[in-house]
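This is the structure I have questions about; it appears just below.
Removed from the display is one protein chain of the complex; every other protein chain stays in position.
Letters A, B and C name the chains as they come in the text, with residue numbers starting at 1 for each one.
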Amino acid sequence: MGAPPAGTANFLFASDNTAGLAPEALAALGAANGGTVPSYGDDEWSARARDAIGRVFETEADVFFVSTGTAANALALAQACPGHQSILCHECAHIETDEAGAPESFTGGSKLVALPGPGCKLRPADLDPVWRGGRGVHAQRPGALSLTQPTEWGTLYAPDEIRALAGWARQHGLAVHLNGSRLANAAAALADRGFAPADWTWRAGIDVLCFGGTKNGLFATEAVVFFRPGLARDFASRLKRAGQLASKHRFAAAQWCGMLEGGAWLRHAAHANAMARRLADALRRLPGARLIVEPEANGVFVELPRPAVEALWARGWKFHPFIGEKGYRLMCSWATAPGDVDRFAGDAAAVLG
Amino acid sequence: MGAPPAGTANFLFASDNTAGLAPEALAALGAANGGTVPSYGDDEWSARARDAIGRVFETEADVFFVSTGTAANALALAQACPGHQSILCHECAHIETDEAGAPESFTGGSKLVALPGPGCKLRPADLDPVWRGGRGVHAQRPGALSLTQPTEWGTLYAPDEIRALAGWARQHGLAVHLNGSRLANAAAALADRGFAPADWTWRAGIDVLCFGGTKNGLFATEAVVFFRPGLARDFASRLKRAGQLASKHRFAAAQWCGMLEGGAWLRHAAHANAMARRLADALRRLPGARLIVEPEANGVFVELPRPAVEALWARGWKFHPFIGEKGYRLMCSWATAPGDVDRFAGDAAAVLG
Amino acid sequence: MGAPPAGTANFLFASDNTAGLAPEALAALGAANGGTVPSYGDDEWSARARDAIGRVFETEADVFFVSTGTAANALALAQACPGHQSILCHECAHIETDEAGAPESFTGGSKLVALPGPGCKLRPADLDPVWRGGRGVHAQRPGALSLTQPTEWGTLYAPDEIRALAGWARQHGLAVHLNGSRLANAAAALADRGFAPADWTWRAGIDVLCFGGTKNGLFATEAVVFFRPGLARDFASRLKRAGQLASKHRFAAAQWCGMLEGGAWLRHAAHANAMARRLADALRRLPGARLIVEPEANGVFVELPRPAVEALWARGWKFHPFIGEKGYRLMCSWATAPGDVDRFAGDAAAVLG
Partner (left out) sequence: MGAPPAGTANFLFASDNTAGLAPEALAALGAANGGTVPSYGDDEWSARARDAIGRVFETEADVFFVSTGTAANALALAQACPGHQSILCHECAHIETDEAGAPESFTGGSKLVALPGPGCKLRPADLDPVWRGGRGVHAQRPGALSLTQPTEWGTLYAPDEIRALAGWARQHGLAVHLNGSRLANAAAALADRGFAPADWTWRAGIDVLCFGGTKNGLFATEAVVFFRPGLARDFASRLKRAGQLASKHRFAAAQWCGMLEGGAWLRHAAHANAMARRLADALRRLPGARLIVEPEANGVFVELPRPAVEALWARGWKFHPFIGEKGYRLMCSWATAPGDVDRFAGDAAAVLG
């Protein structure tokens, strides 16, 4: 990843999906490319991938692979929530802001109820108001709660926080969905605090989650993982009807084998998290920059003066406004090098100086 | 591709999607894996791939990439046919028999009207009866005609045949869709007769087609190609809502560059077609085997006695019943070697002897 | 119902929905029009109507009211069959030929599998072929069987025939739906053979049925009746989301009270059936007329020479071609008088003479 020539666009911090394939994923594609195998997931690579995901969560689970995060979330929600019920989520949730109606479409009309909460997180008290409407059959009764881990602002739910939310949901008859498009980053960060993925997923009450592959360095594969027995019933049919059953399925699966079996997924995610901290530490010292939240995963959310932003864009650094008028998002990935961070921080210092 | 050990399953002839990635596709994945680029198709690989597809068809076209053939067909049909109209297709069409309701689902209720026709092909006369119902608003008026090229039985429409069908469709106000999940095989076969892809697609009246990548040796990418100006309006939004907008889009696109820019797509398809002819020529000489249709693309459809089939299965050759009680399908791909064909034919001769 | 002036259109035999409201239904509308009552079905008229329907079937049932037969069938099927499964029906079933994709739309993509069978009826043997595909997740597995009683050709399933079909369905895991848009006519006809509605509905294995009000002389109300406990779960929400929860619900319900509580529904239906027999008996004696099936309910299906049909149309009698090129449908209703039948028969004799 060379420094961008002056004025050349550099998309490194624009998103964690602008990077390429992690080396282990690419190698796995090559390794899987021998001979003929059954299509549609009935091959050994697919079985290995499902097993590897089961080991990540230390449990039996029903595992499926789809091609995008939007499909993963929308289809998981459609499975967990009937179309006449609604889905509770944070008002900044990706399913609410960036999935173009896919959840509404695949559920057959479930309304997303977008709720505010500090730090892009929800608490049980934030959910209580939805039960006060009392409009019976005329309003959609909530059928699912959707959380994001890490959140769209790069913050993390502690296992206890998830347990409290899931407990609330269970009490009210809601299924609990976790959007884990950056689940690896959460896993790496929470491992540092002594928590295994099981602790903040099924042990805390998550029924189904989407385990993101793309932002961890894979191509065209995200996993949908059902923990609650029976919840995955006929999900294969749902995938097929949604155009999400890959025929050369081994190449989706092999990438997961390459990333999970040797632990690369966690190393890459930990690296991305470290780069975000390095970037945040550099930016917090700059006059005129203000961190909106402390980074807990691989994103940095910072307020910057507009002239500084435009000066950075002019130097080729591409990144997006994300929170209100002044808040910008800088994402780190497996491919972000310390030198990239330092060059960006240097340029930021120059334009803010 | 070694010979299967006795009793070991060999999926070579089971489908043309049991093979791996074509070498050119795999190499392109590696070549594209440097640096960061914009997501969602705004990168140079994606632009190159769209251009390459335009050159295949010698015209400007609106080109999109999705992850499966089912998604390609269902979304193209949803774009071309409103949900209150029906879709005419052959009764053996993949959209009718093997897509699990995806067309009905994505169109929002279009009924597939499955019509018979010899050799898995339709003629204008086969379509006429659908206009005789006269039930007005109570029945769905046809809104689209869907053809498959090559057909599910490995036969081909001549350009004139497509022109006649599309003319009939135009006259009745129908859009015309072509399912080209094996379009490369048709292109190779029809090139031998002096026809370019343009001759039997847009020049013959096709409005939108699905250009299959998977069966040509690619992973997780099929192209939807709109020829009729304006027909693709807002299709990007439809894709996004359907969970079909890949974020690491360059890896879908790069595979197309690798296959199309150097002509590998046609070479591989021509090879697969040649292997099908080789296989057919061997089988037609065997007592007890009867070719159902002459192979024109990469599939062989043959009637075999059940004991012979079971004996072949016992030797490890996996293939599926496909037509009636006695008709079996044997597919060839870029990865089928002459020796594979000869070994299979030899085993067939042995069990039929 | 006066004789039509020469050349004036008379829609009496065109359908059994061209007649007005049965007097008992109209009177009930007036009787219910006092005071204010709760909306949406929480009123006493609605409770009485549900009770009256329970008594018709001699069982507890979950009863709902919707505004059209298309809505009744499509929503009942959507409740009984998930969108990734298919619905088996006769190829002449109204849901297949005349509901414009409503079943596909409300189920979210269920494919209707239209099967042939003599006399517009299905037998278990007609259903067997659908299990031979063996295409697994790629094809929709059947999830429901839909029967029509009386059929679209005015024929009747005997209780044993329904029992056999429902037994087959149960064995294969299918729900069983009955389209009873003319259920009253079936009830009247089968009462003559000693069968109660219960005998050929829930006792024979029907899970859910649509009890037609319109063709019995009601306005904007059809009943959906669930016999299988639990199958109606959240159906009220489905209705609301489908725009089928009437606010002035008492006026739907009151019509049922007026028709069911005093037995008018059966008397009117028996009268319509008798008129159909009278008409058939007159027509069968005419040279050039051929009954396609013996009438068992309120419809007469007859082959007539085209010139005779056009001569009848010219005399003002409106009726529709229905079966093939030469088969016409003549429907009788509560409002058809013997004199109407005799005048039509006389005109038919004149034009055929």
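In this text, a residue touches a chain if its C-beta (ideal position, glycine included) is under 8 Å from a C-beta of that chain, and two chains touch if they have at least 3 such contacts.
Being a predicted model, the structure only gives us computed values, none of them experimental.
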item	value
Option from A:E24, A:D43 or A:E99 whose C-beta touches the chain left out	A:E99
Which of C:Q244, C:N273 or C:N298 contacts the chain that the document leaves out	C:Q244
Absent-chain contact - pick from A:R48, A:K111 or A:R267	A:K111
Touching residues (missing chain, whole complex) on chain B	40, 82-85, 108-109, 137-138, 140-141, 234, 236-238, 240-241, 245
Residue numbers in chain C that touch the chain omitted from display	1-2, 9-12, 14-15, 17-21, 26, 29-30, 32-39, 66-72, 74-75, 99-102, 105-106, 214, 219-221, 237, 240-248, 250-252, 318, 335
Contacts of chain A with the absent chain, listed as residue ranges	83-84, 86, 97-102, 104-106, 108-112, 133-135, 137-140, 321
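What we mean here is this: only the chains that are shown with their structure count from here on.
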item	value
Furthest chain, CA centroid comparison against chain A	C
Chain B and chain C: spacing of chain centres that average the CA atoms, whole Å	42
Overlap residues in chain C, where contacts from two or more other chains coincide	83-84, 108-109, 137-138, 140
